[in-house]
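Other chains dropped; remaining ones untouched in position.
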Amino acid sequence: MAATALVTENFKFVSLFFKSKDVMIFNGLVALGTVAGQTAYTVFAFDCPCSPKKNYFYGLAAIGVPALVLFLVGIMLNKSTWNLVAECQLRQCRKLSTIAVFAVLANILGRAVVAPLTWAVLSLLQGQAYTCALSEFVDPSSVPGFPSGQNPEVLAQFPCEENVSTLLQPFRRDIQRHLKYQSQLIGWLLVAGMAVTVFLLQCVRRCCSPLGYQQEEYWTQYRAAEQNLFHNTAAAHAQLLAIDNVRNFFGFVSLEPEQKELLAEQQNNR
Amino acid sequence: MAATALVTENFKFVSLFFKSKDVMIFNGLVALGTVAGQTAYTVFAFDCPCSPKKNYFYGLAAIGVPALVLFLVGIMLNKSTWNLVAECQLRQCRKLSTIAVFAVLANILGRAVVAPLTWAVLSLLQGQAYTCALSEFVDPSSVPGFPSGQNPEVLAQFPCEENVSTLLQPFRRDIQRHLKYQSQLIGWLLVAGMAVTVFLLQCVRRCCSPLGYQQEEYWTQYRAAEQNLFHNTAAAHAQLLAIDNVRNFFGFVSLEPEQKELLAEQQNNR
């Protein structure tokens, strides 16, 4: 009896749970996020090959390939890219001055470079990839007390703890710490360099602009409003043209309510 | 029976819990915050390199770079900065007296300096970075009973517990405690200095102001109201201009309800 009641209540609960839509979307997102994160973790897990040359290529690929993908996606998702390409293709860039082309290109590259740089900084601050890639290039003579006569493969195996003999373990710890320090320092310097560059670029942009601050604000708002209205009106125009053409073919046209509304509004305006 | 009732109530409670939408947003935020915090903790973890010279640069970078970034972001996000730049660029600062420029610059710097100082104080009160950076500069002769004839690298390795021989462990503890004391004392003095500086600046500002307290209040309210109205009216103006231009291009314009309202209101006012 108790079990039956439990199951019944359980179903009631589940049905209640699933009746409200927002909860489900949220839960779905949580589940998806968990699965995606878990998969990403096992798929992208950094696993140093610990062997000369391979280390270097592996570390380079783990930092470079995602950065390249992010860079290309950033360029592709930017509307200015395709605007520029179409402009040059249709009118041979006649309407664009060199400065304008340079400004547009700088804008596109600047936006596309943010994500890969963030990825590189995070990788460097974590230090795993750098440590793996560069451990074989450490000069053994720079480590005091390192036993001479070791072949270079030993150094390449330092990122994997279980591959190193107990005799070399203290040297391994020192070298790893040294490499992680280099990696994090480079990461921090990259962050500092990015911050200074962005600041200087903003200053230059503002100094070269012929508009004041409030005028820039107004210009931004105008462009957003124009883009929005242009998009909506172009969609309505395409809709109306399609209605006309289909009516010419069939003699009549079957419209959905919002299409009828659009047509009525259009005819009132004329 | 009791267990069944308990479970039943439990499910009712959980379903009620999930029905309200705000809870979910809250839970989502908590989950996101946890993940972000965990990631940040492993990425930005302070990891002393324990080797002469490197200690110093690493500690400096870990305190200095985030402070620099916060400072530049603070300057860039301040509207007064770009207002001042535009003013100077368009009218060669003719309309600004030296005192006004000084006041605006002091205002910008004062606001931008808050976040980096907070970061520096928190780092100093925690003491990790300071301890790492300065352990190699401790004078061994100041520690009573410290074995002489040790090379300076030993002192640089004191922040890493596992690198220090058991003979030196008691000295390590003393030196670390001494450095943490210095770090926290500097942090507290910085806090005290900041508080006194802010207090004195407020006093000077109020004493030099030609306005009484109630007048300052009124002036603040007026500026907030003007800024708000100016922003809203500029947005409406940009919207109307865009409507005009798109109508000229397509012959008609597809408007959303609030845009129609804005247009109607505008035509009534004229």
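Letters A and B mark the chains in the order given here, with residues in each chain numbered from 1 onward.
What we mean here is this: contacts are C-beta pairs under 8 Å (C-beta built on N, C-alpha and C of every residue); 3 or more make two chains touch, one makes a residue touch a chain.
As the structure is a computational prediction, the values presented were derived from the model and not from experiment.
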{"item": "Where 2 copies are displayed, count of copies in the complete assembly", "value": "3"}
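Following the convention adopted for this analysis, only the chains that are shown with their structure count from here on.
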{"item": "Centroid spacing, where centroids are CA-atom means, of chain A and chain B in whole angstrom", "value": "24"}
{"item": "Contact set on chain A toward chain B in their complex", "value": "2, 5-6, 9-10, 12-13, 16-17, 20, 22-23, 26, 30, 122, 125-126, 173-174, 177-178, 180-181, 184-185, 188-189, 191-192, 195-196, 198-199, 202-203, 206-207, 209-214, 216-218, 221-222, 225-226, 228-230, 232-237, 262, 266, 269-270"}
{"item": "Contacting residues of chain B [partner chain A, same complex]", "value": "1, 3-4, 7-8, 11-12, 14-15, 18-19, 21, 24, 28, 31, 42-44, 47, 49-51, 54, 57-58, 61-62, 64-65, 68-69, 72-73, 75-76, 79, 82-83, 85-87, 89-90, 160, 162, 230-231, 234-235, 237-239, 241-243, 245-246, 249-250, 252-256, 259"}
